[in-house]
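Of the protein chains in this complex, one is absent; all others appear in place.
Presenting subunit A:
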């Protein structure tokens, strides 16, 4: 068997070709290593540890004993867990109203020839860059039953407003309004970017065909925006399910929150986790609560991915 110089060259080139992607891949890994390591050490490892601790009884100062599924059976029979899940899902569902609102505002801001666009955009985006605690404190004051601005405005038209965040009937809605108010700017910016990526030709063609503004919005803008809306809904649902800071500050921080008559309507899953882990020194159980939340989030996210086929149009 003899090998010609030609075939050797071909083989060398082939080897080179095969090696290069591997070397490139190695460089790729090297570049993501800092982030990857950070994620592994500060996110993945604690998640695994938490999963482990959820099967233990863990006191205030470490030292855990394996208790098997005890925490999970307790979880299923705990009325506070059921209540917290219900509150969290209610908040998440009501919070989805923010998405169509963001689309409407984005469409209004996207109109050609609108003056002062940057002023509006800043105004909408400001709550996003404001500290959630500051936002919650501010709204706490606005919602105050006796001295709050909301009720003072209502009083001018003869309405005697309730104690918004202390009244079980209104507390959740009051909270959702703040949640939407503080996230609408973020969603709006993403929708604006999505709208500006829609090819202008589609609108030109549509107007040549005689479609009006409204028709264009429903037949072009909305379908073309659906991938963006899908992204936004995934992110909002995950964010809503993890709600904590807003409720923590608005209900009255720390343990005194439980003296709020509306607490039963406001307590979220993460808040319950906080109370078990850091107030009542019941950390193994707290770990089980967050693992359950993780499963709930994963489940809802998978469901959303399944449902996307029905309404998301990719170009």
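FYI, a contact is a pair of C-beta atoms (placed from the backbone, for glycine too) under 8 Å apart; a residue touches a chain by one contact, two chains touch by 3 or more; residues count from 1.
Simple rule for what comes next: contacts and distances are computed from a predicted model.
S.K.: Looking at UniProt, which of "Sugar ABC transporter substrate-binding protein", "Helix-turn-helix transcriptional regulator", "Alkaline phosphatase" or "Heme exporter protein B" names the chain we cannot see?
M.R.: Going by UniProt, the chain not displayed is called "Sugar ABC transporter substrate-binding protein".
S.K.: Have a look at A:42, A:147 or A:314 and name the one touching the chain we're not showing.
M.R.: For the chain that is not drawn, the touching residue is A:147.
S.K.: Tell me which of A:67, A:163 or A:240 is the one touching the absent chain.
M.R.: Counting the whole complex, the residue in contact with the absent chain is A:163.
S.K.: List every residue of subunit A that touches the chain not included in the displayed model.
M.R.: Subunit A touches the chain not shown through residues 59-62, 143-148, 162-163, 165-167, 252, 255-256, 258-263, 275, 278-282.
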